[in-house]
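Encoded as structure tokens, here's the structure I'll be asking about.
Every protein chain but one is kept in place in this view of the complex.
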Amino acid sequence: MDKTHAFAAGIFAAQPFTHLIGAELVAASKGQTEIAVDLRDELRQQHGFAHGGLISYLADNAITFAGGLGLGGDALTSEFKINYVRPARGARLIARATTRSVGRRQAVCTCEIYAIEDGAERLCALAQGTVVAVSG
Amino acid sequence: MDKTHAFAAGIFAAQPFTHLIGAELVAASKGQTEIAVDLRDELRQQHGFAHGGLISYLADNAITFAGGLGLGGDALTSEFKINYVRPARGARLIARATTRSVGRRQAVCTCEIYAIEDGAERLCALAQGTVVAVSG
Amino acid sequence: MDKTHAFAAGIFAAQPFTHLIGAELVAASKGQTEIAVDLRDELRQQHGFAHGGLISYLADNAITFAGGLGLGGDALTSEFKINYVRPARGARLIARATTRSVGRRQAVCTCEIYAIEDGAERLCALAQGTVVAVSG
Partner (left out) sequence: MDKTHAFAAGIFAAQPFTHLIGAELVAASKGQTEIAVDLRDELRQQHGFAHGGLISYLADNAITFAGGLGLGGDALTSEFKINYVRPARGARLIARATTRSVGRRQAVCTCEIYAIEDGAERLCALAQGTVVAVSG
């Protein structure tokens, strides 16, 4: 784990909601962040798929970390949009956020969320959002 | 609790993720849905505010129920967008979704999320999304 | 026309693209902006409805003015989202943007776009977006 990943892991571990969800910070660099979660029963909706709110948590958090690391300091997500493209089932979900543009005060990130089922990744959602720097 | 609210409450109670979050379906009718949650520690992020992923869960779920009741049958949220306008702190969050347009196959809903602090409601996020009917 | 409306009208008149479209700034205050356009043939798509790009122009510009006036200075729209809820036909379109939240650096606005047909207004699109202050 390099310095950037370790810095991000410290913040990630300080999020109580992330502990409740049971998510893991798989990777974190200036350009990319990956957050994953094993899909246990209490994360599902009424039909047995991953709840949309879980998927939106993954998108929100992956975008926050990717954008914050891109901006190089304390940051928060000001907005995002998500399209669910397929019901998410399987053993594990993984969200991969990429910083697409970094300015002085804000970064724009995209995020792909995949469900891993029988070893294969299937795209289940696409997100796009804005992360803004928090003044010191 | 009228028939529409009871129908929605049955689906809501069948969502394991909603139990994990601890959310309540406060109101549900063809035009409006309210979902609330008491803001306990495990729902927070690293600065003590409600986690963005919690707020996006409330928006996602309130939009799904408002749109699904508007469409009159089984439905799912295909996409939404959320703007966080203020850090959410206080004792309780409440999301109020309104169906703004209903077609044959899809409904468009808006949602306001408020934090209740010292008895006063403060707007902390605005969302807008699409709910699509699931064919029987 | 009061001072705020006159200030906005000066900027509006300085937009060449707005002249090409033929839009009018109907109202402008700190909280609300209205932009309208008469629906002539060259603003349509292949089925005779108003082109989505025209409607998104109205949303973009109405949000920019509402948010900029709310912020009280030079500003630009950093992002927005639009849902088209009904094909837009009729004599005239009108976009009404409302500032929903104003911070030090950014405002969040919602916008409703109506088509006026046989004297009645029909909602044809809903938008939501962020306006950021431009440093002097």
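Note that the chains take the letters A, B and C in the order they are written out, and that residue 1 is the start of every chain.
Just so we're on the same page, contacts are C-beta pairs under 8 Å (C-beta built on N, C-alpha and C of every residue); 3 or more make two chains touch, one makes a residue touch a chain.
Note that the coordinates shown come from a computational prediction; the quantities given were computed from them, not determined experimentally.
*Asks:* Quickly run down the residues of chain C that touch the omitted chain.
*Replies:* 11, 14-21, 41-46, 51-54, 56-61, 64, 76-84
*Asks:* Mind listing the chain A residues that contact the chain we can't see here?
*Replies:* Residues of chain A in contact with the hidden chain: 81, 83, 85-86, 100-101, 103, 108, 110, 123, 126, 128, 130.
*Asks:* Which residue numbers on chain B touch the omitted chain?
*Replies:* Its contact residues with the unshown chain are 78-79, 81, 105-106, 108, 130, 132.
Heads up, the rule we're going with is that only the chains that are shown with their structure count from here on.
*Asks:* By C-alpha centroids, what is the most central chain here?
*Replies:* That would be chain B.
*Asks:* For chain A and chain C, let me know how many angstrom lie between their CA-based centres, rounded off.
*Replies:* 33
*Asks:* Between chain A and chain B, what is the gap in Å from one C-alpha centre to the other?
*Replies:* 20
*Asks:* Roughly how many whole angstrom separate the Cα centroids of chain B and chain C?
*Replies:* Here the centre of chain C sits 28 Å away from the centre of chain B.
*Asks:* Quick one: which residues in chain A touch 2 or more of the other chains?
*Replies:* Residue numbers touching two or more other chains: 78-79, 81.
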